[in-house]
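A protein chain is absent from this complex, but the other protein chains hold their places.
Then we have chain A:
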Amino acid sequence: MAPQRRLSTPTSDSPAVQPLLRVRDLSVSYGGHQVVDRVSFDLPRGHSLALIGESGSGKSTIARSVLRLLPAGVGRATGTVELQGQDVLALPERHFRPLRGRTIGFVPQDPSSSLNPVRTIGSQAREASALLRDEAGHELDGAAQRQAVVDVLARVGLDDPERVLASYPHQLSGGMLQRVLIGLAVLPQPALIVADEPTSALDVTIQKRILDLLSELRDSLDISMLLITHDLAIAAERADSVVVLKGGTVQESGPTSQVSTAPTSAYAQRLHDDVPALNPDRYADLRAVGEARRADPASAPKIEVRGVTKRFSVHGQELTAVDDLSFAVPAGTTHAIVGESGSGKTTTIRLLLGLETPDSGEIVVAGERVDGRSHAELRSVRRHLQFVYQNPFTSLDPTWKVERLVREPLDRFRVGDKAGRREAVREALDAVGLDHALLARRPDALSGGQRQRVAIARALVLRPDVIVLDEPTSALDVSVQADIVQVLLRLQAELGLTYVFVSHDLALVRQLAHTVSVVRRGRVVEDGTVERIFDAPREDYTRTLLASIPDAGAARRPALAEQAS
C-alpha cells in the first residue's frame, strides 16, 4: 500500500480559507466489511476534484457518504465529512435535509433509472423548484417555479422544455435524461455537486457534450464539483485535482497535472498506462504484426461485405438498420466498426454471423457466402467464425463449469474424441492465460476479466479464422481491459486471427485496430486505415467522434495556476 497522503492544494494550506468540503479519515463498512479505509481529501470552493478508481475502489461509497445516501442500517461511516464547516456525518437528518439540493447536489450515474418511471418529468421537477427561495426567503409561487424549471432545462440544452416536462422518463433518450438530471441538480444553485460517473451510461459524443455542460455550469454558476470516475483520461481533462483510490484506500492524490503526467504510486502509474486515450501506441509491437499482413500486396481479404442492406419493419414503419454497407478485412488484421447506439452495429454483427439475412448485398467469410444460407449449411461457416459477447457477466451460463463452457463448441461440432477435446480445452485456456485450476469453477467464482477470457477461450477452441468481438471490454475495468486487449493482440500475432471489432471507444480502436469503418444510422460515413482516419479525418462526424476522446493534455492547469497565485 502506498503511504496515505493529504491533498495539499494551495488554498487549504492557508488556515483562513476553509475548504468547501473537508474529508478526514473517512471509513465506511457494509455489515462489517470495510470498503473505505481512512480516506482524506479537501475540495476548495470553486474547484473540481476527481475520485478515480476501478470497481470496488470505494469511490461511489465515498460519494454516497458525502451525500448521506448510504443504505440505511447497512452502511456505517466514521470519520468526518465537513461541508462548509459542518460535520455532515454527525448531523441528524432533519438538520441535514435543508442542505440537500440547496448546498449539495447530486448527479447520478444512470440517467435511465434515476427518475421515477411512472411520474412525468414535470412533476419531479416541481420538487426541485420547491427548494427555490426569493430574496425574502419565501417559496416561489407556482408560475415562477415553473418558469425557473423551464429556464434551467433550456440552460442545459434541451430545445423544447415544455415537451420534456410533459414526458415520462422512458420517452426521452439517455442524453436528454442526463441533461434533465443535471438541470434539476443545478436548479437550486448548490455550492457543491457530486457527479457519480455522470457519463458512463452514455454514447461518446453525448459524453463529451455532458462533460462540457458540467464544466460550463461549474464555471458560470460557481459550483464546485466532486467527480467520481473510472476514467483517468476524463479526470485529467476535467478536474483540478485527483484522488486515486484502490481497495478503499488513497493511493495517490494531488493536482491533476502532476498525477496524470508523472504519477508516483505504482497503482496510479499502472492506471495511467492502461488508459487507451493516454497511450495510443501502447501495443505498437503486437499491432505491427497485423499491419505487415495488411500492407502485404499478396494478402487476400478474409471477410468481404459488399453493398449489404437490411431493413426492419417496426410498428408498420420501415427502418433501414444497415444501408449499403461494404468493407473488406485482410486476413490476420483487425477491422473496427465504430459508431454510437443506433448506428447499426448490432445488426451488422448479426448479419456477419448469419443470424439475419440481408435484403441485398453479399457477405463472404473465408471464401464462403454467409448470406442466404440455411441453418444447417451455416454450421460449417460458423466453425470458422466465432463471436465474443459484450458482457461476460450475462453471456456465460452460470450453472456450467469453465471446462464445459469452453468445451461446448467442440461437443456441438463433434470435434475429436474425449481426450482430444480435453486437450483442446486446456490449450485454449493456455492461449488466453487462464490457470487450469479454474476449469472446475463456475462463472460466479470468476472475476470479470477471467470471465471474458473464458468467453474468448470458448471462441478459440474451434480454431476459427475470424472472431467477431462486440465491445468485448466495455463492461470491464480499464486495467482488466488492458489485459484482454493484450491477449487478443497476442493471439492475433501468433495465430493469424482476423478480428471484427465493434466499439464506440475510439481510443481503444486506435490502440488495436488496423482499419476502421465509421458508421452512422446504418451507413458508412468514412473508412480507411486507422492512421488515415485518426490523423486526417474527412468527415465532420468522424471529427466529432475523435473530439470526444478525452484530451488529457487539456488538464485544467491554467485554473490551478490562477488559484495558486
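Convention: contacts are C-beta pairs under 8 Å (C-beta built on N, C-alpha and C of every residue); 3 or more make two chains touch, one makes a residue touch a chain; residues count from 1.
The working rule: contacts and distances are computed from a predicted model.
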{"item": "Identity of the absent chain, which is to be given by its UniProt protein name, from \"CDP-glycerol glycerophosphotransferase family protein\", \"ABC transporter permease subunit\", \"KipI family sensor histidine kinase inhibitor\" or \"Peptidoglycan glycosyltransferase MrdB\"", "value": "\"ABC transporter permease subunit\""}
{"item": "Touch with the omitted chain, as defined above, among A:88, A:131 or A:303", "value": "A:131"}
{"item": "Contact residue for the chain not shown (choose from A:97, A:418 or A:538)", "value": "A:97"}
{"item": "Given A:56, A:157 or A:174, the one touching the chain that is not displayed", "value": "A:174"}
{"item": "Option from A:75, A:108, A:161 or A:263 whose C-beta touches the chain left out", "value": "A:108"}
{"item": "On chain A, residues whose C-beta touches the chain left out of the figure", "value": "64, 67, 69, 71, 97-98, 100-102, 104-106, 108-110, 113-119, 123-124, 127-128, 131, 163, 166-168, 170-176, 181, 184-185, 188, 203, 206, 315, 340-342"}
